[in-house]
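A single protein chain has been omitted from the complex, and every remaining protein chain is retained in its original position.
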Amino acid sequence: MTTEIQLNALKQVAEIFDKHVPFHNLLGLEIKRYDTEGVEVVIRMKLELIGNIHQNILHGGVTATLLDVVGGLTAFSGLVSSREDWTIEQLEKRLTTLGTIDMRVDFLRPGRGEVFTGTGCVIRSGNRVSVCRMELHNEEGTHLAFGTGTYMVG
Amino acid sequence: MTTEIQLNALKQVAEIFDKHVPFHNLLGLEIKRYDTEGVEVVIRMKLELIGNIHQNILHGGVTATLLDVVGGLTAFSGLVSSREDWTIEQLEKRLTTLGTIDMRVDFLRPGRGEVFTGTGCVIRSGNRVSVCRMELHNEEGTHLAFGTGTYMVG
Amino acid sequence: MTTEIQLNALKQVAEIFDKHVPFHNLLGLEIKRYDTEGVEVVIRMKLELIGNIHQNILHGGVTATLLDVVGGLTAFSGLVSSREDWTIEQLEKRLTTLGTIDMRVDFLRPGRGEVFTGTGCVIRSGNRVSVCRMELHNEEGTHLAFGTGTYMVG
Partner (left out) sequence: MTTEIQLNALKQVAEIFDKHVPFHNLLGLEIKRYDTEGVEVVIRMKLELIGNIHQNILHGGVTATLLDVVGGLTAFSGLVSSREDWTIEQLEKRLTTLGTIDMRVDFLRPGRGEVFTGTGCVIRSGNRVSVCRMELHNEEGTHLAFGTGTYMVG
């Protein structure tokens, strides 16, 4: 069961991350899905995101950015899902403390493709700190990168 | 002692990273210095790089990108410095294999400032794999982030 | 298809890790299974491995050790499986270069239990460097820790 407050909180966060973060707009980053089950974040290949011009490969910094955004959203979704009695004020306050403490990125293969999709899951959930694992695939399902991040959530 | 071939190799790499990587141009990333002693990479704050619009803070993905670029350049500089008898062909071949295997970013403080400078050093140098530590400071010398990256160099 | 040379190489490595590494003997670490499909490493709880005497919890250093051993064995198994035409001399030489470059451990829950089992998989396989992910569970299937390690294999 998901409460209306939970749903609305996630909807608002998706709206902010999708439309009101300048760097996400610069990259063309889109939140495709965001609910208590998880998140799907997408970036489409374009010339400006290339790191290696001879091989048409996504810059590793774009990969790291996408994984970090997925991790933060996943951590917050886990926090929202952890209690049914959140007030909207409590969740807004928690959102202001959301931040990455540390992140590891494992680059598995060169970032070739047209559409890059990031997904994630919570592996340690806490009231203050959550740890998430994230993955990046291209449109053919090729696994390009893994992430592991520790997030402040309260 | 640094040979002409070593100097030219680093100069060429700096030129590529500074001018011919589309994602570096998008961010406004500049190689300020690159020699056998190390590297200094700079990004200037601008609206498009902001992650938190209420607090005017650099997006963590920009931090991760800058640290990764510093790490790769540092690893390559270490490789170039490791031998005085490199041929230009050998170094060009090594450059094509340069890549990040994994990276950890530790976010220490919110990314406030006008000019962000990344520097680094090699902590494990090898003929195939090097490990580097990287740092990010703003123009006031505030330490914003640490990175640790493992790079393929051969 | 697994060749006899592959099978024998893994059998020898399991024998060394199981019987001839003094620190493994000190911990009581056992290789339960080791083949081209993967590895299962076990440690049984005993007083000497405790980190927190009030709560009877496995020391985090034991967790890290077990995950690192699993990662190294997994990386080597991946290398052995990658070619069917290895000679025994080639594999023996590769074994001498096997080593951990870096490892991340994520501690998910306190290390409670009687039997701790570590398993792993290769996420990036290479001729020189492999990256593995490892997991630690107790006898009830509770997931206690994750590891991610980068290993030199050649």
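Chains: A, B and C, in written order; residue numbering restarts at 1 for each.
Basically, contacts are C-beta pairs under 8 Å (C-beta built on N, C-alpha and C of every residue); 3 or more make two chains touch, one makes a residue touch a chain.
A quick note: this is a predicted structure, and the numbers were derived from the prediction, not measured.
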Per the touch definition above, residue among C:12, C:36 or C:100 touching the missing chain: C:100
From C:49, C:136 or C:153, residue that would touch the chain that is not displayed: C:49
Touch residues of chain A, complete complex, unshown partner: 101-102, 104, 124, 128-129, 131, 148, 150, 152
Hidden partner interface residues of chain C, rising order: 20-27, 47-53, 59-62, 64-66, 68-69, 99-107, 110
Chain not shown, touching residues in chain B: 104, 106-109, 123-124, 131, 133, 143, 146, 148, 150
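Note that in this section only the chains that are shown with their structure count from here on.
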Pairwise touch network: line, ring, star, complete, or other: complete
Whole-Å gap between the CA centroids of chain A and chain B: 24
Geometric centre distance via CA averages, chain C-chain A, whole Å: 31
Residues of chain B touching at least two other chains: 101-102, 104
